[in-house]
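Here the structure is laid out as structure tokens; the discussion comes afterwards.
Missing here: one protein chain of the complex. Every other protein chain is in place.
Presenting chain A:
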Amino acid sequence: MRLQAIDVKLGYGDRTIVNGLDLGIEAGTVTTIIGPNGCGKSTLLRALGRLLKPMGGQVLLDGKRIDQTATKEVAKILGILPQAPTAPEGLTVADLVARGRHPHQSWYRQWSSDDESAVAEALDMTGLLDLAERPLDELSGGQRQRAWISMALAQGTDLLLLDEPTTFLDLAHQVEVLELVRRLHGQAGRTIVMVLHDLNLAARYADRLVAMRDGRVVAAGAPHEVLTEELLLQVFDLDAKVIPDPVAGTPLVVPIGTRHLPDRGTAAKETVST
């Protein structure tokens, strides 16, 4: 187990979002957390990446309590890409990616040859070498997302947590980012944990799915075990057909309608009348 959440209680202020959750992330797997909005998936990911301190329970990184490990040491093992990250205005791609070397630097070790090669490699792997000198705000959404992933790569960790890395991207760019994730996994056997919204892409690019609802893990396992018609109803209140993806053979969700509202017929009338 690379990462383990044991009986964690998570929330912000007085609000508890996750209560008594257990989850283990195995080495060398791509795990994707799915679930409806507000189910606590990002909260869980933030706790796994020590961005959020649990109110109860504990998170273990390689068997050691993450909150008792120096945050700089954690940063050498685990890289996290937050949801919708922000960078200072006018920052270039190269500057952003170089920032990923922060945990390896100190005042007498500001820019080693290791830093230089790690940044070059990260830029190369994400196909950004030609854009290195461009300001981040001039890039397209997909390029910018690749730049952030590149920064996490430059950090040189074999454990990566990505919070909705495909938000705001069109389908082609979503696929591009997820193929990059798959490549990163394939090249060095990196362990990757992601939060994704698109169930079909999640099924295609993950080894393991974790389905959450109301702060609990409802199901966890291989995509074809988790992504069933019963589960979709249970987790998303979604009536759907699940058929094999004609390209990858992974489960493909074809929605029929939701059961969020008690009666679809009257709900539709109400919307019309208001």
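Here is the rule we use: a residue touches a chain if its C-beta (ideal position, glycine included) is under 8 Å from a C-beta of that chain, and two chains touch if they have at least 3 such contacts; residues count from 1.
Operating definition for what follows: contacts and distances are computed from a predicted model.
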Protein name as given in UniProt for the chain not displayed, "SMP-30/Gluconolactonase/LRE-like region domain-containing protein", "Cytochrome c-type protein", "Chemotaxis protein CheA" or "Iron complex transport system permease protein": "Iron complex transport system permease protein"
Residue of A:L44, A:I80 or A:L184 in touch with the missing chain, whole complex considered: A:I80
Candidate in contact with the missing chain, chosen from A:Q4, A:T32, A:Q155 or A:T250: A:Q155
Chain not shown, touching residues in chain A: 13, 46, 49-51, 70-76, 79-83, 85-88, 90-91, 94-95, 97-100, 102-103, 105-113, 115-116, 119-120, 123-124, 129, 132-133, 152, 155
